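What you see is the complex with one protein chain gone and the rest in place.
Chain lettering (A, B and C) follows the sequence in which the chains are written, and residue indices restart at 1 in each chain.
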Amino acid sequence: MKRFLSRLLSGMLMVLAFVNVANAQQVLRIITWKGYIPKELQEKFEKETGIKLKITYSNNEEMLAKLRATRGGGFDLAQPSADRILFAAKKYKIYQPMDYTKIEAKNIKPTLLKATKDISGGYAVPYCFGTTGLIVNKKYAPDANDWSDLYNPKYAGHIAYRLKRPLLIGVAFAMGYNPFKLYNNTPEYKKMINNVAQKLIDTKSYVYAYWNSGDQQREFAKSGKVWVETGWDGIGWNLHKENPDIDFIAPKSGALGWIDTFAIPKRSKNVEGAYKFINFMLKPENAAVFVNHERYQSGSNGVEKYVKKEIKADWGRTFDKKNLENIKWYPALPAACAKIEAEALERIKAAASR
Amino acid sequence: MNILEISSVSKHFDEVRVLEQVNISVEEGEFFSILGPSGSGKTTILRLIAGFLYPDEGDIKINQKSIKNFPPEKREVNIVFQNLALFPMMNVFENVAFGLKRKKLSKETIKKEVAKMLKKVGLNGFEKRKIDELSGGQKQRVALARSLIMKPKILLLDEPLSALDKKLKEQMMLELKLLQKDFKTTFLYITHDQSEAMIMSNRIAVVNEGKVEQIASPFELYNYPASPFVASFVGENNRFEVKDRNQESVITENGWKILLTSPEKKEILKNRKVSQMFIRPESFVINPKEKEVLKGKVKTILFDGPHTKIFIETEYKDEILVNLKRKINGLKEGDTVSLGIKEDEIRLF
Amino acid sequence: MKSDCSKNRLLLIYGLIVVGWIFMLIVLPHTGLFLSSFTNDDGKFTLANYLKFFNQKIYYKTFLYTFFNGILIAFFSFLISMPLAFFLTKNIPKKVSNFLLTILLIPLGVGELIVVYSWMVTLSDNGLIKHSLQILGIDVPKLLNTPFSMTLGFVYISLVFMLLPIMQSLENLDNCLVEAALDLGASKFTIIKRIIIPFAMPGIVSGTIMVFTMVIGDFLVPNILGGKSALWFTEIIYNNFLTTLNWNLGSAFGFLLLLGSVFVIWLLIKITGQQYEKVVK
Partner (left out) sequence: MINGLVSKRYQASVFVFTAFFFLFWLLPLFVISILAFNNADYIGFPFKGFTLDWFFGSGNRVGVFHDADLLQALFISIKTALLVSAVSLFIATAAVLYFEKAKSRFKDFLYYLSVSPLIIPGVILGIALLTFATTILYFFQDHSSIDLSDYLSPGFWLVVIGQISFVTSYSMLIVQSQMKKFDKTLEEAALSLKASRFEVLRYIVVPYLKPSLIKAFLAGFLISFSNFNTTVFLVGSDPTLPIYLFSQVKYNLTPVVNAISFLIIFTITAFAFLNFLFGKE
């Protein structure tokens, strides 16, 4: 028994020792999106600086939730979308203002940097941007070109989307609203969202399935069962390479433009490391690795030099001048709107499909 | 010299009083039994001595020193439990050595002592045996060895023989008595079986409902019980409710009038209230040569080797038990017999 | 009066450990949850969180949907467990039944996530079932993300929690009782209804409680296997905590879920006339 007890005890001590060893090295804990830090860049950064990266994959909502529970602790660097920063920084005080003097501004596209500063209220630096639009299989749905095709009876049973806020915003545009103008008019905004939700509930039976991940987006499109789905440009372009029938389409009423950023949580334990990492990732040659991999647009100035030719072509193919001007960039999202949307999304999810 | 003195001890659990003003003293080297039916409080007395319980009132002394507030490990007593409580995860050696190890004796001493003890109880060579590989009698001896090796001032035995079959029980009674003589240790034996107590003990305390009824030698208990309870609990007895009495006779509730002539009985009838009468089965004489006091009809005869039990329905419709030594003199069920009584063996309360 | 245990200092240590665990890790957190459910964003008292539940159709509808499914799935589990439990305890040798039981327990050890994921793959459009049927030229409707797949997943993960308590009850059933009933001319139906089911009742009730609470508190199955309309109450709680950051509303919903499940358990015990102590064990 003595042996059993002592073995148990020593086992526990060993575990504790492991925990301590893990803490000893200098670490940078990042919460980000899957794919934003390619393995190649991670290894390069760790070798250059000796700082070990600890990466947690997440999305906008969970990022906020995690940082809220810790009051901006637990992570040293986050990558939220620009429009999700301001109210969280104000209300929950989870981010620290960005010290732009520590950023190598020459490596960032100036207009994008300014836009990000404005939208985030001075809490963030842009990393990449992209659009949400439609991924369409031209073979089956040659005419699909707007958000309204997500409830077009012609494609019933072959429609997929992610039940998240971009869907509501896109459909709102298609229905003739300008949701961003209503951001500060809560009652009107609520009315609009209710109308959008009703539309989606009425047409729920057209939906093949909801997707949750880029993978599902890809799989649905590839299977031939889904003809029209919401999607991210990078994924659409990737699919186009494999199957020319499938492509990303900027909806007639406007693709939704997002900027994903770097923001430093309030209780970051490695602020220095965070700045180092931001500057590292925005170096053109590094940013290009990411672009070549994921096909998103980088915020890095001069990245084009290193980007593969066919990738450069994507953007131009989708966004002619008209489409480009029509991109609806997300302004900072007020908290009240987020709640209204969440309730609407739950309502759509719970509705029986007729 | 008294090795153990229990004075005015009371104990209750919640609202129930299980012991009331108990006084017992045990002499050194004695084989002392506490006898009582289940629920009488005898086990409580044992647990009070062992230190698993503490008295509410009164005092317990060992060698004139109060141990009332000592925890079990500070008391110089050991217990042999009813189910023996041998440690199943240890072998015979480890069981017997357990107490010595707690005393932090050296390994060699322990080994020597245990070997000596096992030899004494006739278990040498059994050291490595597991407990569940032993027979009932062997387990019994391990339990005794395990306690005796501690050289207790008093060895407490909590009905250790109750689980054994009759043959083995009788054999173990003898062994216990011999061991006790051999070790000269004071044994305090708890039992509900009066024959065990009678056979082995020097003295017996009979307890009932938390009170001590009588403390005496087995002979005295049997022949001169101090209370109706002792009279009916120790040995077999015929009991009669007394409805009425006068100077020289008592009348039972069924109307049997029995004449009592000896001066001793007259004395009692004169000075005391009488409500019960006890007559031992062997105090009856069947078809006596002189002085018939009662008539009856034989109902059942139970032959049991050395003894014969005869159930007789008397003329007053009492059912009585009569013991005969072997000879039944041609009695048959249904016979009418006359009965005589040895008057000095009648007990009145 | 001096306690007989007063000298046992170890008992005090045990007591402190137990009370520490129960209060720090069970009682206080739930009290905190309770208080938080009556608080608004600024830390003031409010009933709004609960009112919201009763005012918004979606919330109480989802609540009822979740509870209804919990009971339904407990019932399905019971239907499968009962004959299986009887077979395992009464019809085959102990050794074989232990072997089968080992197989039954494997998914439990593997863990819910992997098990649910495995079903997702098995039922998906290019999973084993649809794929092999397609090779044979049979086209079947979508299996994954339908009420069917969700029910299947739930029954799969909760079955042993119904089976084991029933088996435990049946093990105590003396075969003589069944034989005596047969001897007295009882039909098979009567035996099942009058002897076997009543005997298994404590097991059935505790199994139902386990399955029910597991199902209504689950997140993975409706999320991964559930259909387009399978909004689970836990998902609303999850969303409130991890999406909309409305912790107070989430707390209120969590508390309602707890209250609801306690109520159902209480009702179940009352209806079946079981004793709480027996069932809990």
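Note that in this section a contact is a pair of C-beta atoms (placed from the backbone, for glycine too) under 8 Å apart; a residue touches a chain by one contact, two chains touch by 3 or more.
Keep in mind the model is a prediction, meaning the values are calculated, not measured.
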Quiz item: Considering the complete complex, which visible chains touch the unshown chain?
Solution: A, B, C
Quiz item: Thinking of the whole complex, not just what is shown, which of C:Asn40, C:Asn55 or C:Asn98 touches the missing chain?
Solution: C:Asn98
Quiz item: Where the complex has a chain not shown, which of C:Ala74, C:Met210 or C:Ala230 is the residue touching it?
Solution: C:Met210
Quiz item: Among A:Ala69, A:Ile103, A:Met175 or A:Val271, which residue is in touch with the absent chain?
Solution: A:Ala69
Exercise. Identify the residues of chain C touching the omitted chain, counting contacts across the whole complex.
Key: 3, 5, 8-11, 13-15, 17-19, 21-22, 25-30, 32-33, 36, 80, 83-84, 87, 90-93, 98-100, 102-115, 117-122, 124-128, 131-132, 156, 175, 178-179, 182, 209-210, 213-214, 216-220, 224, 234, 237-238, 241-242, 247, 250-251, 254-255, 257-258, 261, 265, 280
Self-check item: Touch residues of chain A, complete complex, unshown partner
Solution: 1-2, 4-5, 8, 11-12, 15, 18-19, 29, 31, 34-35, 54-59, 66, 69-71, 73-75, 212-216, 219, 267
Quiz item: Which chain B residues would touch the chain omitted from the figure, given the whole complex?
Solution: 50-52, 71-73, 77-79, 81-83, 85-89, 98-99, 102-103, 146-147, 150, 156
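By our rule, only the chains that are shown with their structure count from here on.
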Exercise. Could you tell me which chain's Cα centre is nearest to the average position of every protein Cα atom shown?
Key: C
Quiz item: Centre to centre, by mean C-alpha position, how many angstrom separate chain B and chain C?
Solution: 58
Exercise. Please compute the C-alpha centroid of chain A, do the same for chain C, then give the distance between them in whole Å.
Key: 36
Quiz prompt | Centroid distance [mean C-alpha coordinates] between chain B and chain A, Å | solution = 89
Quiz item: Where does chain C touch two or more other chains at once, residue-wise?
Solution: none
Exercise. For chain A, write out the residues touching at least two other chains, lowest number first.
Key: none
Quiz item: Can you list the residues on chain A that touch chain C in the complex?
Solution: 61-62, 64-65, 68, 92, 204, 207, 209-210, 223, 225, 338-339, 342-343, 346-347, 349-353
Self-check item: chain A partner contacts - residues on chain C that touch it in the complex
Solution: 56, 58, 61-62, 65, 125-126, 145, 228-229, 231, 235-236, 239, 241-246
